[in-house]
Structure formats: C-alpha cells, structure tokens
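Please find one structure pasted underneath; my questions will follow.
The excerpt is restricted to a subset of chains, each kept in its original location.
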Amino acid sequence: MANEATKQAAGADPNTRGTVRVGIAGATGYAGQELVRLLARHPLASLTMATGSQATSAPRRLPALSRIWEGDVVPLDVPALAASADTIFLALPEAASADLAPQLLRAGARVVDLSGAFRLRDDAARDRWYPATGALPRGVAYGLTEFELSAIKAARLLSNPGCYPTAALLALLPLAKGGLLAEGSDIIVDAKSGISGAGKAPSDRTHFCENHGSVAAYAAFGHRHTPEMEQALGQQVTFVPHLVPLDRGLMSSVYARLSPGVTAAQVEAAFMSTYAAAPFVRLSGDALPEIKHVAHTNFCDLGWKVDEANRRVFVVSVIDNLVKGAAGQAVQNFNVMHGFDERTGLL
Amino acid sequence: MANEATKQAAGADPNTRGTVRVGIAGATGYAGQELVRLLARHPLASLTMATGSQATSAPRRLPALSRIWEGDVVPLDVPALAASADTIFLALPEAASADLAPQLLRAGARVVDLSGAFRLRDDAARDRWYPATGALPRGVAYGLTEFELSAIKAARLLSNPGCYPTAALLALLPLAKGGLLAEGSDIIVDAKSGISGAGKAPSDRTHFCENHGSVAAYAAFGHRHTPEMEQALGQQVTFVPHLVPLDRGLMSSVYARLSPGVTAAQVEAAFMSTYAAAPFVRLSGDALPEIKHVAHTNFCDLGWKVDEANRRVFVVSVIDNLVKGAAGQAVQNFNVMHGFDERTGLL
C-alpha cells in the first residue's frame, strides 16, 4: 500500500491515472507552458495532446519541462485535437481562439479559452476591443471562479478572465457587491505587472535592457482589460498598467471612496464573508501582500487600508499572472467544470 | 590653450579650480556618496571636507569613488566643518540635521539640508511627522527649484524636498496652479521607488531576496511625504509608495479629475509654459517617460494622457531618487544660491 501511494505520488503512468483527457492548443507560449506543467501533474487529468504553431518536441523547445512532461508538441490538427481530448485548453491569440473554439465545441469537446475572444458580452465593446473575434457563441461562462461557480459548472465554453481583471475584480467585487463604495466614486486601478505579461515574442518592449532598472506605464486609458473590469463592476474604472522589472506576478493597487459611514470593520467583513470558502484567496488585512508571496502559486492575496475620516479605501491584490491570472485559474475552472475539488492539481 | 582646456576638462587641482568651498556631513550614505560624486566634479565648487559617522578613508569605504574623489571621510567635528566650507550639505537623519544646522548657520555657513527636518512649515504637522526636530528656524527656503527660484537665491538654510514630493509636485503644480483640477478632485499619487530609497542600512526590507521578483506597497495613508505634498498643493492627496526591484529611480503615477471643459491642449500648455525655462524638466507629452531615461541624471521627465470626455488626467513623472530626488537637486539649489547656471556640474 505504501508502494501504491509512492507510485501515485511519484507520478506513475498518466494513462491509468487520469479520468479526463485534456488537450492544449498553444503550448509553447508562457501561459501554454504553464498549462503543460499543471496538467501533466494533475491527478485527475491526462494530457493527451499539445499543439504549437511549429512542430517541435517539447524536450527540445521546453527544457524546463523535461521529466515533467515527455510528450511532443505537435502541429495543430483540429480533428485530431478534437478526438484526443474531452476538454481542450486554448492558449492562443484571440482570433485563433474565435476560429477554433466553435469547431471544437461542435465536435463535442468542452473548451477553456484563455484569450480575450469571449470575455466581453457587449457586441459594440467586442467590436472595438477584439475586432477579429466575431459574434459571441451562446452559453459562454466567465471564469472568475470565486464569483461564477454555478455558471462555470455548467459551461461548455469557459472564457478565462484576463490577468489584470482577475486581480482587480477580486479586490473590488466584495466592496461593490456589498454596497460599500460611494456612488460616483472614482475607481483607480494602478497595476504593476512582470514582463511575462507582455508575452513571449521578442520585441523592444520585452528586451531585457529596456526593462532592467526601469518601470514603464502603458496603454493609459486604452487597455482592453478596462471594459472587462467595467462589465463586471457596472461602472467606470480608470486603469493604468505598468511594466516592472520582474518575470512573473502582478499587483493591482486599487483606490476608491467609501460610502458615508462605512467603517473599517465593514470592509473587513465584506472580504471575510465573500471569501470564506475560497481556497485560493488569502486575506492579510492591513499587512499588505507582496508579489513574491504568490509567485508560482494560484493564490490571490488581498490586503487593505481604510481611512474612515476621509472615506478612502486602498486595496492591494497580488497574483501570479501566469497562474491565477491564466493557466492556474483555467485549471481551477476545469476542476469546477468536472466536479473536482477546486484545489486538485494546484497545491 | 588646448592644454589649458584639457587640464580643466580632465579634472586638475580642485584647490585652484573652485570658487566656493563646500563640505558634506553624512557622506557615506547613498545620498551622501552621490553628493561627493557631484561636488568633486563641480567646476565652481571645491570639496574641502566630508564627514561620516565613523572615521574612514573614502577609498576604502567607497571603492566606486576612487579616482573621482581621493579625500578621506573623517569623523564629524562641528567647528572644523564650519571652518572648512562656505556652504555645507547635510545628508543626515532629521534629528541630526535639526541639531547641526543652527550651529553651522551661527558660524556663518550656508546650509543645504537633505533631511525632512525643515520641510514642513506647520508646527503641528512637524510635531507629528518629524517629532525630533524642534522649532523651525526662520528663513528656510523650500528647495523645489523650478518653483522657488527667488527664495532659494536668498536662502541661508535650504530645505531640499523629499524624493516623492519632488516627482509628484513637478507633475501636479502646473495643473493646480493653472486651475485645471476639479474642485474636490481626489488626487492619487501611486509611486514606485527603487530600493535605494529605503536607505543603506541593511534590514529585512532591503534584503535582496525580499525585493527580487516582488513589488511591495508600504505606509499607505501614513507616509510623511504626504503632508509635504499637501503643503505645496493646498489640498488633500492620497499617496501610496511601492518598492520595485531596481536600484535607483522613482516613478509617480498621478491621477486626478479636470475641471469641466478643460482640454488636452490646455493641459499641454500648462506644462509647456511652466517649464519653458527649466533645464531639468523634459516634457514628452503622451509618450510616457520611463525610469530608465532619467537614471543617473538630474532630469525629471513628464508625460501625460488626457481623457476629455471623462475629465480625467494621468501624469507620469520620473526622476532618479538620489539625483533630482536628493543630491542633484541639492546641487541645483546650490547653483541658484550662488548665482551659477543651474546646470553647472550636473550635465
């Protein structure tokens, strides 16, 4: 029996271990590699196919994954992918996702999409921010796990949230839903993201020397994660992301006004009650969390300060942009979709 | 003649070169070392004495300054220091500055103080934020160079601004003085500072591993640079500084509401006219500046975005916290105090 447990712990034959066959399209990008890492170790999933834009064997392209997943990354073949897996994760540009997802759904697969193709419900907003994605399929669930459990459970097409909205909404929704924010309050989300958030493609923007020793704001008033936040909150948000010189992780610093009379205790209660049963949200109160605490994990850590006299609240929300902000939340949603414990494969 | 010029360019005997004798108290901290570096090369100053808390020879303690300044850092001896120099720079904790500055003034020296001892004019504010500094001497000039030229010119005691207020006020004052900000607007200053801002003393907070790969907010609603900003602006400011994993440099991301009808052109005009004659403020408009552009320089770079429809303005202000945020602005003020070109020794 110790033998059996050992075997399982050490990662025996995946073919006998998993109960759900999963595939990944776009396995060589940063989020895609993180999906491979998580799904290869997931005790209730069996990773049967991973595709990339170029045919490569993973051990050559992804040396860090050697001994973790020994499969080959193969060229995309839609029928083969659809046949290989029950649930398919898409870590692709939004236009590719918009094209591929409907085909896979028709073939009977469930789809977890990590792009922005299916995040905005409003047609005009989608036309503006994601013009290459066309009409929205019916029955898309928005995968902010902590707030959408029942929709996720039933979803055949799951739209995984953006990294910035994940961190910002987990900070803001308890206050907004609790009615604690002043009407008409400016809501400011000043975000700081590691460079992996800018993607794997080499560019001036991702060059080491342009970021080392520097911080850069970008897309002020013009980032497409803004309408995603506004859709969930039902009000305007001022959002400015910044690149900071680190690899993985993201902090949202959130500023807002409280309604008259709201106390620090009410703010704390809103967070405590909202996340009482959420395994991946950790609350630290006025000990403000740091990016380092959540790197390489699926946690979102939240801390806050309240200035009752001036009715101000400041919330710090940190996540690993590739885990809770992408692949980790995707697996968390996969777990919910299949009735597994949310934490499976993520601790 | 070419010979003469060569000699001067290459840094000949400082005793014959300078016209103002200068001294430094607190030469081994980060700001102090930067002062040594700048004043040793200043063509119109002669660095005659540098003191530290412990007697050390600079070449041993400060290997990076070998061949730049070959003097010895000596223990503090107040009469000797007062006798050695016409203008004395203090890079000390505020309590030490509050004690030392009056003595040096009485001895006839002019003083440029880099601590917070003399920044706040309101007694109650000073009691709260700088309790160890006692009563404010008369005739202190606040050294935000671009806005205080005539007071600085006449000053015998110059109080150099904090690094965060320098960046924030250079961003905000053109808008506030121009009447462009909405009455009652929340003003949010979200700052990102390199670790040298936390000082040279080793601590958990300055440990490499606590900062690498991380970002940390601190002192939310409770940083003593807040009242300094509010004093200059005449209104409440929400200020939260963050530590980012880099050595030198600081960005202030500033968010505010514009008065009804204010246009982007008016915002640009306010910046252009305010800084038309300022040699160290560079305006980049909607090409937002980055910390990297100003590291190791005395520049403050400003960029901004205006959202007319929603009356929002976002300003990015970057400086090197040890130069424009400390030693460089101190030398700039020294130049003004002595009628020199502001740029002398700083380009």
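Chains here go by letter, A and B, matching the order in which they are written, and residues are numbered from 1 within each.
Just so it is clear, a contact is a pair of C-beta atoms (placed from the backbone, for glycine too) under 8 Å apart; a residue touches a chain by one contact, two chains touch by 3 or more.
Owing to the predicted nature of the structure, the values given are computational and were not obtained by experimental measurement.
S.K.: Fill in the total copies of the single sequence across the complete complex, 2 being in place.
M.R.: 4
Criterion: only the chains that are shown with their structure count from here on.
S.K.: Could you give the separation in Å between the centres of subunit A and subunit B, each centre being the mean of its C-alpha atoms?
M.R.: Using C-alpha averages as centres, the distance is 41 Å.
S.K.: Residues of subunit A touching subunit B in their complex?
M.R.: 186, 188, 190, 192, 194, 210, 212-218, 220-221, 236, 238, 240, 242, 244-249, 251, 253, 255, 257, 288, 290-292, 295, 305, 307, 310, 312, 314, 316, 318
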